[in-house]
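Working notes, structure below.
Removed: one protein chain of the complex. Kept in place: all other protein chains.
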Amino acid sequence: MGLQRFGVSMESSLLERFDALVRERGYANRSEAIRDIIRDVLVERQWEDEGTEVAGTITLVYDHHVNGLSDLLNDLQHEHYRSILSTMHIHLDEHNCLEVLVVKGRAGELRRIAERLIATRGVKHGKLTLTSTGKDLR
Amino acid sequence: MGLQRFGVSMESSLLERFDALVRERGYANRSEAIRDIIRDVLVERQWEDEGTEVAGTITLVYDHHVNGLSDLLNDLQHEHYRSILSTMHIHLDEHNCLEVLVVKGRAGELRRIAERLIATRGVKHGKLTLTSTGKDLR
Amino acid sequence: MGLQRFGVSMESSLLERFDALVRERGYANRSEAIRDIIRDVLVERQWEDEGTEVAGTITLVYDHHVNGLSDLLNDLQHEHYRSILSTMHIHLDEHNCLEVLVVKGRAGELRRIAERLIATRGVKHGKLTLTSTGKDLR
Partner (left out) sequence: MGLQRFGVSMESSLLERFDALVRERGYANRSEAIRDIIRDVLVERQWEDEGTEVAGTITLVYDHHVNGLSDLLNDLQHEHYRSILSTMHIHLDEHNCLEVLVVKGRAGELRRIAERLIATRGVKHGKLTLTSTGKDLR
């Protein structure tokens, strides 16, 4: 698995802003930053194919005082317990819960689970974060 | 505003998959694709107000066999232990780790923590997902 | 913080079983095993004093189909959100939940939280695991 090298051309103004980003994020050089950014795009692309095996997280913020909401979210999660590996719950304050679900499975299925949970009445905010099982990333 | 040219090095396997993406999306060449992707990253980065108190997650995928990587990531996290509420680690397989950090604090600070972790050599993929502490959402 | 050395006497039969334990657990020698076991007793002793700051976990197994149970457990946990740092939920199967709460605070308070959660109707099994904040253990 050798390294290959190729040239990239870029407007000075864009390059300047890119270099600032490379410095701020603490990358050793431009190549390292570009590789990371490309991997990110490739991960998102894996998710475009419904059937690819991927991993990700679903983040939910809700108020546990909404009657029956914890019950409902817990029931929904158990319906899909094979795709939801683990859930971490942070008690942000007296009212607000932050729940993070780690999910693994086919992209299409995970998207549907996320949408159903996020659409649940009482969930204030929800997000699906796409990542990968790591197998195809070097 | 002249064009500048610089070299990028990349593992063959990653370059191959990148080239497939360049073709699929109809870019004229690699430079054009890279410029577009970098612009995207710069745009995404601007939306948050540095000072707002937010909650969120940082998701990392890495291979724990990279020597010293677990140590380094753990040390970095402890430096910011006041902003990182809890970390969940999923042992995806013999090689791959998925780590989700639940973070809370000022948006700017969280972004810096995330960028530093994601830029760490050996981390295959990382993402910062910002959500809210729930206080301003009804 | 120097090392000190002292002699211990023990019946051959007990020593034999202890040596088997040392081997099985992979300790380098008897001293290392004895130090670990003594630390364990010291941790339990910290918990005897109501006012000492300690850490621990509360493990709960329950069936989420019991009506209102998830709601109730979530409400109870939020009442004590300052002592409960984070909760991990594993969806064991369609019915059974395993929940692990990481708690930190005064021993007496943590005991009361654990007892209340474990005594909740519908919780099949619960356990308080005593550990320490690590500050007094060398």
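Order of writing sets the chain letters: A, B and C. Residues in each chain are counted from 1.
We take it that contacts are C-beta pairs under 8 Å (C-beta built on N, C-alpha and C of every residue); 3 or more make two chains touch, one makes a residue touch a chain.
Fair warning: this is a prediction, and the values are worked out from it, not measured in the lab.
Student: For the chain that was dropped from the view, give me its touching partners among the shown chains.
Tutor: By the stated touch criterion, the chain not on view contacts A, B, C.
Student: In the whole complex, not just what's shown, which of A:Val8, A:Leu72, A:Met88 or A:Ala107 touches the removed chain?
Tutor: A:Met88
Student: Determine and list the subunit C residues touching the chain excluded from the picture.
Tutor: With respect to the unshown chain, the touching residues of subunit C are 1-15, 17-18, 21, 24-28, 30-43, 45, 55-57, 59, 61-63, 85-86, 88, 90, 92-93, 95-98, 100, 102, 104, 124-125, 127, 129-138.
Student: Provide the residue numbers of subunit B that touch the chain removed from this figure.
Tutor: That gives, for subunit B, the contact residues 64-65, 67-71, 73-75, 77-79, 81, 84, 86-95, 97.
Student: Touching the absent chain: which residues on subunit A qualify?
Tutor: Residues 85-86, 88, 102 of subunit A touch the chain absent from view.
Note that only the chains that are shown with their structure count from here on.
Student: For subunit A versus subunit B, what separation do you get between their C-alpha means, in angstrom?
Tutor: 10
Student: Just how far, in Å, is the C-alpha centre of subunit C from the one of subunit B?
Tutor: Measuring from centre to centre gives 35 Å for this pair.
Student: For subunit B, write out the residues touching at least two other chains, lowest number first.
Tutor: In subunit B, the residues touching two or more other chains are 85-86, 88, 102.
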